[in-house]
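Missing here is one protein chain; the remaining ones are kept as they sit in the complex.
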Amino acid sequence: CSSSSSGSRGPDMDELLRRTVAALPPYESRGISPALREGPSQEFVDFYRALETDGRAALLTKLAADYGADHGLVSQLCGQVTEGRDVDALLQAEARLRYSLTPRYKLLIGHICRLEGGVKFLVDLRADILQLLQSQSADSPQLREMNGILKMLLSDWFSVGFLNLERITWHSSCDLLQKISMYEAVHPVRNWVDIKRRVGPYRRCYVFTHNAMPREPLVVLHVALTDDIAKNIQAIVQYGPSPERSEDVNKITTAIFYSISTSQQGLQGVELGNYLIKRVVKELQGEFPHMKKFSSLSPIPGFTTWLLEILQIKEGKSNQIFTELEYKEIQDAIEGPVLETLKRLLSTNEWVRSDKLVRALEMPLMRLCAWYLYGEKHHGAALNPVANFHLQNGAVLWRLNWLADVSPRGLSSSSGMMANYRYFLEDTNHNSIQYLRSRHIEASEQILSLAAQCQKSSKL
Amino acid sequence: CSSSSSGSRGPDMDELLRRTVAALPPYESRGISPALREGPSQEFVDFYRALETDGRAALLTKLAADYGADHGLVSQLCGQVTEGRDVDALLQAEARLRYSLTPRYKLLIGHICRLEGGVKFLVDLRADILQLLQSQSADSPQLREMNGILKMLLSDWFSVGFLNLERITWHSSCDLLQKISMYEAVHPVRNWVDIKRRVGPYRRCYVFTHNAMPREPLVVLHVALTDDIAKNIQAIVQYGPSPERSEDVNKITTAIFYSISTSQQGLQGVELGNYLIKRVVKELQGEFPHMKKFSSLSPIPGFTTWLLEILQIKEGKSNQIFTELEYKEIQDAIEGPVLETLKRLLSTNEWVRSDKLVRALEMPLMRLCAWYLYGEKHHGAALNPVANFHLQNGAVLWRLNWLADVSPRGLSSSSGMMANYRYFLEDTNHNSIQYLRSRHIEASEQILSLAAQCQKSSKL
Amino acid sequence: CSSSSSGSRGPDMDELLRRTVAALPPYESRGISPALREGPSQEFVDFYRALETDGRAALLTKLAADYGADHGLVSQLCGQVTEGRDVDALLQAEARLRYSLTPRYKLLIGHICRLEGGVKFLVDLRADILQLLQSQSADSPQLREMNGILKMLLSDWFSVGFLNLERITWHSSCDLLQKISMYEAVHPVRNWVDIKRRVGPYRRCYVFTHNAMPREPLVVLHVALTDDIAKNIQAIVQYGPSPERSEDVNKITTAIFYSISTSQQGLQGVELGNYLIKRVVKELQGEFPHMKKFSSLSPIPGFTTWLLEILQIKEGKSNQIFTELEYKEIQDAIEGPVLETLKRLLSTNEWVRSDKLVRALEMPLMRLCAWYLYGEKHHGAALNPVANFHLQNGAVLWRLNWLADVSPRGLSSSSGMMANYRYFLEDTNHNSIQYLRSRHIEASEQILSLAAQCQKSSKL
Partner (left out) sequence: CSSSSSGSRGPDMDELLRRTVAALPPYESRGISPALREGPSQEFVDFYRALETDGRAALLTKLAADYGADHGLVSQLCGQVTEGRDVDALLQAEARLRYSLTPRYKLLIGHICRLEGGVKFLVDLRADILQLLQSQSADSPQLREMNGILKMLLSDWFSVGFLNLERITWHSSCDLLQKISMYEAVHPVRNWVDIKRRVGPYRRCYVFTHNAMPREPLVVLHVALTDDIAKNIQAIVQYGPSPERSEDVNKITTAIFYSISTSQQGLQGVELGNYLIKRVVKELQGEFPHMKKFSSLSPIPGFTTWLLEILQIKEGKSNQIFTELEYKEIQDAIEGPVLETLKRLLSTNEWVRSDKLVRALEMPLMRLCAWYLYGEKHHGAALNPVANFHLQNGAVLWRLNWLADVSPRGLSSSSGMMANYRYFLEDTNHNSIQYLRSRHIEASEQILSLAAQCQKSSKL
């Protein structure tokens, strides 16, 4: 579609936006029903859908820039807010000010969400905005603002009170199961035998759905029911119990959250995952009143990259990374220059083929990984996003597991390790608050001891 | 429960609010997940529910007064908004200002809506606020503000995109049908034979429901399927077709909306009725592609009261109300002093028993009523709320019907008349905009002619 | 419709039957698919439905008489069955004979059951046959045979494996609840508050339905959940817990079956009630694992009539009915000739108004009733149909309750008494077999003692 060049589309777009984005009614008549603007809103939707990436970028940029709040009015009303006035006048002034801060495009959004399929359109539109923001060289404060406004609206609409919890089984609809297979990002579903096992005995699969986006799982949580906190993922996703076995309730004491995936890019930043975990815990407690342990079994994405960087940085200071004995064992296990070779083997995942090397690396990598999770921060929060997610939810950084995921993906991202974030239900609230307020990370002895060793020797 | 006196509760309340209403996080960390505050929010809900009316009033007043926006901060940020600055800085300043205008109680509301039954609680809470606002001698700007904030949130949550349209039939759940019977305010349902007829052949009953308030019809629309625009209500609610007859599609050309009731006081001002009518029109067009006419058959609440006032005002100037001939006929039909007796007969509904009087009053009352609907205004909008509702929706003030509802309720409120507001589907959008902008009322020849006569003679 | 006189219809009927009742295919081609005879079968159904009672009687009689088995063929094949032959030949001969004993109308029935609504038609047709058989002065062996054939088919189709158990609550469909109210024959439902209570807390209501008769409850069982075996019905149907209360599981130890009604006359003799009780017991055990007692609270229909007959028979031998002391007390409580007055008071239910008389009658009536239930037989089985039903199911005749149902209906039929038939789950099978085989009635001490006293004194 050659006409999608922003040049030729420019006038069309201006014209379209003029026609479809209504003006903010005066404050006085804000309570009166706006006319049902179905036609123009639908026109906007259709126009947008027909555009290619460039056209969409142009339209979104224009919308954000030209249809925001009336800055003149805001500025003027700001002048009228003076704290000293009587309460009534003050509140009135604030109300007017609040109203004036509404961008015009917020009205358009409000109308679109009323259309059939409108909410899904807005979720996808936000995915476009996010991509645009990521790719744009030139900064666009207006676009960032529009993203913030839209995120806030989506957060309101996708409040947990409006979500439906659904358990997915082999009796669920085929299209849902196919989507869940597709969305599973943590431990990819290979085929239908695989997915059948993940919804079979000793497994649970829950999703949140929303009435305004029928047949779309928003976030998916996979749980394994076990008799202790799982140490590796293979036992769960590859060699699970056969779909025909029935569950022995007495063997179920522990719930392992082994995969949580959000499927809508446009809902980034809208909290769904933690609410889903919380709801699922309640469901499981209802089904298994004697369940004692709740824990994740989580990947550590980014660790291998971080590790290679550290090795780079510490070039020539390998004694800050390995003990003498460790270094010796590594040297014995490989050929060629130690650090260089090691980096190659780590980045190609080949190290895992040598039992000797595996043994030699266990202690130093566990130590480094414990520090990576416990000590590395970004804006004060845990650098690792998975750790940050579970710590925000109030979980405890519980255990590091060696050789827990030796799939190519597991090796590339996490050097084969996985972490358990354990949920002590009576403490999660307190932990969460502590973490959010003071950035305190609640961790087990194992983690604390490993991290301390690392910090001491590595001076990290 | 004697402890509910506001006196003794005061300290408790302060304590409770301190505990349960979180502070607004700093702007910088607004994006970070708040801890799951289920406990405190639930505590607030339980505390509130246990209170009597007085205690509730006290708590709400305190909440509105002490947990609003931080006025100092608002004022300070206002100073920083200066139009001249570069876009980025300006938008940032506006965003901070917008955020600072968030009342603290909005966070509490946001947490409550996540609880099970939380949305219903908030709807009922707003009903309490509305009642409080109506009853309060002393004005409370803070309470009014809280009402506004809550209404806005409810409007977002009860957006039409999140509502479920449900058709109610005799196969629907008993509890739903009982609630619908109970909520029917326009033409009360007398018994189960009555409700069975209203969901039977040649009738439709639709409701909006919301996932967060299961088993609660929010707004109910009753429709009669006829072969022409109905002139009176008796034929519809009393002598309808028997529930066993099947519908003859060829006899159905017209849909009469004969009752629309909202059932949740707390959703006052949240537009549901017009969206329901719109959706139902679509449903009906799907079911009956050849349907030609859509119209309401509506009461005219307030007319009798208005009429009696006019008669009072025009005392001694009865020639402004009745023509000479009319006056003569009325005089012939009653005994005693004409106007005084007439007022008594009108206020007791007894006039309808005299055929002579009924004939004598037809012309003058129709004239007055046409004027009442067309000419009487309140803040520029139609004074009569039912008229205002349909005109906002874009309907045409189509026809006045004499002796259309001779039930006691129909006589007391509307002097036995009913109005048809007709929906010409291709014009409703235009009409609605015209009415909202310029207060122009689209009306039929009958209405215009009657209203003109009235205005001329009565000098209204 | 005057043309329904059997005279004028005669030829039509013959013609219709010829057209619609197919001939039995030869034995050899019995396996081959019959053509889809939807047309003729539907014609029969429509014809039958349009007839009045007389016409139906005529048609049924004709069908039974003229379209039975081919007696000539049966007789001929009978000659070919000789036990001495080799197994193959014998079985073949028997198979042919069995086939030849199929009445032609059985084919018609088989086709009708395939029509939409066909099964319901056949159930109603059997109701007609049963009424005809009851009313007919002239005996009709063919009609009796057709009834037997149809009953057998219905028994097959309404086998418990093909029935759906449904729990009815206040959320169930309105039409179902209305039908259940209507069908309740034991303790009539007076209004919707009444039915709401019967499906509310501490109550259960279960029905069997069948796919081929959608929206039709076949048999209805009402259960009260209590903490002991109920002694009277008022507490259950009149003063039950309010519909808003929630159940306290700890207070529920006992299930009282207080009403079981079949709603389809045409399923008379098809066992549904005992299967329903059995299934419900399982449901309740699932819901309340600690439930200890299961018992009916049942009326004793026919007792008052039987009592009045006994009083008639024992005229002049009142010492066989009452002890001297009892007689004296009765005499004190009433005026006029004792037995005559007593009979009048019993047949008008007035006796219950005199506390004195109530006290005086308690012992003798309990004694007589115990005997009536335990000792009175019909073809070897218990004379009282309710007793026979529960005893066949394997229940124990457990307790007689005085003043247990003082409603007019309870007084008229059961002189105000009710019986508990108790189900000891581990014994029901054994009891049922004992009762069916040897007519042994398992009864409690109370019953045995009362019945023995009665038998001794009354020489019954």
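By letter and in written order, the chains are A, B and C; residue numbering begins at 1 in each of them.
As a convention for this text, contacts are C-beta pairs under 8 Å (C-beta built on N, C-alpha and C of every residue); 3 or more make two chains touch, one makes a residue touch a chain.
Remember, it's a predicted structure, so these values are computed and weren't measured experimentally.
Within the full complex, the chain left out of the display is in contact with A, C. Screening C:71, C:292 or C:317 against the full complex identifies C:71 as the residue touching the chain left out. Remark: the omitted chain is touched by one listed residue; of C:188, C:269 or C:337 this is C:269.
The residue touching the chain not shown here, chosen from C:18, C:49, C:114 or C:456, is C:114. The missing chain, though absent from the display, is touched by one residue of C:131, C:253 or C:432; that residue is C:432.
With the whole complex as reference, residues 170-175, 177-178, 192, 196, 215 of subunit A touch the missing chain. Interface with the hidden chain, as seen from subunit C, comprises residues 29, 31-36, 39, 68-69, 71-72, 74-75, 78-79, 81-83, 87-88, 90-92, 94-95, 97-98, 101, 110, 113-115, 118-119, 139, 141-142, 144-145, 148, 153, 156-157, 159-162, 164, 211-212, 269, 271, 274-275, 278, 381, 392, 394, 428-429, 432-433, 436.
Quick note on the criterion: only the chains that are shown with their structure count from here on.
Interchain contacts link the chains end to end along an open line, per the touch definition above. Per-chain CA centroids place subunit B at a distance of 54 Å from subunit C. Subunit B has no residue in contact with two or more other chains.
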